[in-house]
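Every protein chain but one is kept in place in this view of the complex.
Showing chain A:
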Amino acid sequence: MDPVISVRDLWKVFGPNASQLVASDELKALSRQELMDRTGSVAAVRGVDFDVAPGEMFVVMGLSGSGKSTLVRCLTRLVEPTAGTIMFEGENILEADPKRLRDLRRNKFSMVFQHFGLLPHRTVADNVGYGLEIRGVPRAKRAERSQEVIDLVGLSGNEKSYPDQLSGGMQQRVGLARALAGDPDVLFFDEPFSALDPLIRRDMQSEVIRLHREVGKTMVFITHDLSEALKLGDRILIMRDGKVVQVGTGDELVGAPADDYVRDFVRDVPKSHVLTLKWIMRPPRPDDDLDGPELSPETVVREAVRSVLGADKPVKVVRDGELLGVVADEEILGVVAGEA
């Protein structure tokens, strides 16, 4: 399937003469700090490539200052990229004129912000309907659609409240509803739950997972929290100092970290929750008894513990009838013990 979003060699440099900077291979090769010292400019995003598939939940994660917000703002041109291409459904966004850009923002993508960005002088319903109002949707239709999404995000009964009368979690639901109201193809989230306390955050994460399942939209989700990334992401992109360090599924990052930076990152992840059998299986040895139970390579370790430890023979890892490897007690214990 063709990707919805396809980003190639994307650069964003803040500061004077940004476009000349990215034209010079010598300057591009410098580290962020060196570039800062030499030219006084900040390279927030440096040569980023990635694709997002339709319906995917794509997570971008990195520490504070790594350039995540800048990256996601480049995708909607809230920040003007310095160089590169961003293809959206086959169209290069960087070539869109202001009118086309507005059309895209009105119909194709929308964004949820860390600090909500609600309009304090409008009720919940009017906040949710704001995007439609801007497009010129008539009032009655607006009200109907707003009500739909308000119900969808579980805010029914609060339509007439003002943002400052709501808790943080509820305010972000308004932000979510506002983004959903225009029925966009892609939703961007910039650390939407960082300002919420942990319990509410967990609720909201489940909410997003539910919405993703129900409405099936493509989502690009920014976070600095690895457990959030692992919980939500189909695939995860790890950024450091504006560069991509690794892109992959959760178990790929944990099972095969690209470098020490990523390894450090995922060190404290409970591996049994993330790794699947394919990461821990070994080739069968001659002395193995090969008539034990079978499991798929996609089975998460945690869920295989009981079967493996309960069986007195190694468990066979099988895909489409083909034997890929075996897992015995010591492999399982190696993972579980490593977490203690």
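One rule holds in what follows: a residue touches a chain if its C-beta (ideal position, glycine included) is under 8 Å from a C-beta of that chain, and two chains touch if they have at least 3 such contacts; residues count from 1.
The rule we apply is simple: contacts and distances are computed from a predicted model.
Chemist: So which of "RsbT antagonist protein RsbS", "Glycine betaine/proline transport system permease protein", "CDGSH iron-sulfur domain-containing protein" or "Fe-S cluster assembly ATPase SufC" is the UniProt name of the chain that got left out?
Modeler: "Glycine betaine/proline transport system permease protein"
Chemist: Any idea which of A:K28, A:H115 or A:K243 touches the chain not displayed?
Modeler: Residue touching the absent chain, from the options given: A:H115.
Chemist: Touch as defined at the start, partner being the missing chain; which of A:R8, A:R106 or A:R302 qualifies?
Modeler: Missing-chain contact among the listed residues: A:R106.
Chemist: Could I get the residues of chain A that touch the absent chain, sorted low to high?
Modeler: Spelled out for chain A, the touching residues are 73, 76, 78, 101-107, 110-111, 113-122, 130-131, 133-135, 162, 175, 178, 182, 188.
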